[in-house]
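Complex shown without one protein chain; remaining protein chains in place.
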Amino acid sequence: MIVSLEEGVRELVHDGDTVALEGFTHLIPVAAGHEIIRQRRRGLTLVRMTPDIVYDQLIGAGSATRLVFSWGGNPGVGSLHRFRDAVQNAWPAPLEIEEHSHAGMANRYVAGASGLPFAVLRGYTGTDLVGRTANIAAITCPFTGEQLTAVPALNPDVTIVHAQRADRRGNVQMWGITGVQKEAVLAARRSLVTVEEVVDELEPVPGQVLLPSRVVTAVARVPGGAAPSYAHGYYSRDNDAYQAWDPISRDRAAFGRWLEREVFGRAAAAQGGDAAR
Amino acid sequence: MIVSLEEGVRELVHDGDTVALEGFTHLIPVAAGHEIIRQRRRGLTLVRMTPDIVYDQLIGAGSATRLVFSWGGNPGVGSLHRFRDAVQNAWPAPLEIEEHSHAGMANRYVAGASGLPFAVLRGYTGTDLVGRTANIAAITCPFTGEQLTAVPALNPDVTIVHAQRADRRGNVQMWGITGVQKEAVLAARRSLVTVEEVVDELEPVPGQVLLPSRVVTAVARVPGGAAPSYAHGYYSRDNDAYQAWDPISRDRAAFGRWLEREVFGRAAAAQGGDAAR
Amino acid sequence: MSTRGYSSDEVMTVTAARALADGMACFVGIGLPSTAANLARRTHAPNLWLVYESGTLGARPDTLPLSIGDGVLAETADTVVSVPEVFNYWLQPGRIDVGFLGAAQIDRFANINTTVVGDYDAPRVRLPGAGGAPEIAASCREVVVVVRQSRRTFVAAVDFVTSVGYGKGPGERERLGLRGGGPSRVITDLGVLEPDPRTCELTLVSVHPGVEPEEVRAATGWELAVSPELATTPEPTADELAVLRSLTGR
Partner (left out) sequence: MSTRGYSSDEVMTVTAARALADGMACFVGIGLPSTAANLARRTHAPNLWLVYESGTLGARPDTLPLSIGDGVLAETADTVVSVPEVFNYWLQPGRIDVGFLGAAQIDRFANINTTVVGDYDAPRVRLPGAGGAPEIAASCREVVVVVRQSRRTFVAAVDFVTSVGYGKGPGERERLGLRGGGPSRVITDLGVLEPDPRTCELTLVSVHPGVEPEEVRAATGWELAVSPELATTPEPTADELAVLRSLTGR
């Protein structure tokens, strides 16, 4: 249940898997993303509402062949240039994309968490997103005849999230902006949670989301594992790091050097804790 | 925004309305139910997942012509005899019923809160509930072809709930078992919330549900307004009162005496607070 | 209380508690199911994970709750979620191992009625209704029914199918697309019934100590099949009875 980050990724993330690393600006599982690159996983379908710089890194490193998303950017800075390079120039490899709106993606996770094959929403109507994927369909209300939109459930092979705390039995506690993480974990076949701390007892916190251990496959203690995003109550967002990513991301060679230095040049344990610490 | 219970019911509950007084064992708006009886509202469609003794009282008093529900009983005791008398003997008036499962009712409120005309679930299949109402229909997943069940949104004219606290701007805070109250309020055209306390600032509490004032039409301070059910952190459930209801409920005359004494014999203010207190 | 030192309700509750393995997730109704589940948690299954439809996940009540929404459930739970969430995120996707249900009527294919006795539009007895039962019966990996046995309750065909057991027989759950396994046993104050693997018909597989199969057949409103390997239910242990009595205050 409590594993090292290296072990957690090795056991739970396989080549060709559909993998969601979720987080809405807050609690982004960055260290886990780097460990996936370090373990040279290939052929992943990456899923996330808001792919940001860690997805840019995974795409630039060639881990992914497909991206399912609703907004891909460097929040507060601009575009993701490794993502652009993959879509516009197939570098380092072609990247197939399937895009949705936030409302659509959120409801796809809700359907996945609920054991339903699809969700219904008022969305997409009149946009050019319709027709770009078979995963947006019209549906008629059997009571009013009104036409709405259906999207299919998302059920990742594995969802990875970062949280503030877990207890030794594997119950996970997060608070602050908790985004769609509960649904993404409940929708997944397996889940890996990196946490700031493992504690004996989870003292209740206002606004908390608690993920019971029976929906958590493994927990890895990775202090700082969300940096340069933030962990409410632990550390702040490193806005400079997001700014600094822009020039690195724009240049293939600079990105390559960054990858060697910051990912391959480090052990998993150096980027965060492990079970032994 | 902050009103007396008498004023809140007078302004927000009209003859013929569809009214939901929600609460799942905890925080049941009993005082508000009695005020509806006292104001002699007629022709109500009463909605609730778990109609219990306050609905038995409303039905026995002749306030309702229709009940939409999923489980009608005296929790831990047995049946509701005023409800039975209405269904079996049309006393004091015929009561039309529309019944669902809990899962169906909960999803009807979710659809209502979401501005959707219907909700989808795995439910009802193979039961005799299907066909008893036009409000259960089959629906086919446009992606998998799988057949599921649809239920229409519930949008009460007014939802009434009880909560621990509100602030002076009308933000409402409840915690403990919060059931389906958030959805019931969000689904309604108007809402009335009775509370134990009105405070200057709502100190956050773990597990709280906060209803922003913009979805709350009126708040009435009614300390003890959930008794004989309970208000977590304020008072416990009066299990004896639920037991005591059984013989009163079984007998039309005993019920009539109870009604005169406990409802018509009291002013609204005597059953709880009012704005002035 | 019989001369055996325990009542028929006690052997029923103890037998129901034994149906729960440690670590299972159990969706609990109030009354007999709740007593049995809490007995199991206090004896052989300390890590039983109790889910009540009021939204309390992982409740560890120190006293027996009187309703499915008691404060003690919220106070001792791992977390409390909304009612839509307990049904949509926990029950519906098949995360619950065993659902514990009661019944006003149950038939030979373990279909359950808690809605009406008699005609729906002119009922002899109006019962509380469905509550969470239809989807518990549909979605849990297995369902255990705990109910006192009599001809009034054990009827050849229920007046109203509130919750589906095996419908009209073999293959019907599959045809309906129900994902849970259905009732695995019915535990009464007289014995234990299980669906025949071939016919899905409830069959007497165990009688409680001192109960004759004929007694059970007499309390059943159809020609009750009896297993050729009919067993006798193991007696409640002194420890089980002590814990049960401390729970129920008897």
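Letters A, B and C mark the chains as written, and numbering starts fresh at 1 in each.
What we mean here is this: a contact is a pair of C-beta atoms (placed from the backbone, for glycine too) under 8 Å apart; a residue touches a chain by one contact, two chains touch by 3 or more.
None of these values were measured; they are calculated from a predicted model.
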Contacts of the hidden chain among displayed chains: A, B
Which of A:S4, A:T45, A:T159 or A:T178 contacts the chain that the document leaves out: A:T178
Sole contact to the chain not displayed, among A:I2, A:A31, A:V54 or A:A106: A:A106
Absent chain, residues of chain B that touch it: 113-116, 171, 182-183, 186, 210, 212, 214-215
Touch residues of chain A, complete complex, unshown partner: 24-26, 49-50, 69-73, 75-76, 79-80, 83-84, 87-88, 99-103, 106-107, 109-110, 121-129, 132, 146-147, 176-180, 182-183, 207, 209, 230, 232, 236-237, 239
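Operating definition for what follows: only the chains that are shown with their structure count from here on.
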Most distant chain from chain B by Cα centroid: A
Whole-Å gap between the CA centroids of chain A and chain B: 40
Distance between the centres, which are taken as Cα means, of chain C and chain B, whole angstrom: 28
Residues of chain A touching at least two other chains: 115-116
Per-residue multi-chain contacts in chain C, two or more chains: 79, 88, 92, 139, 179
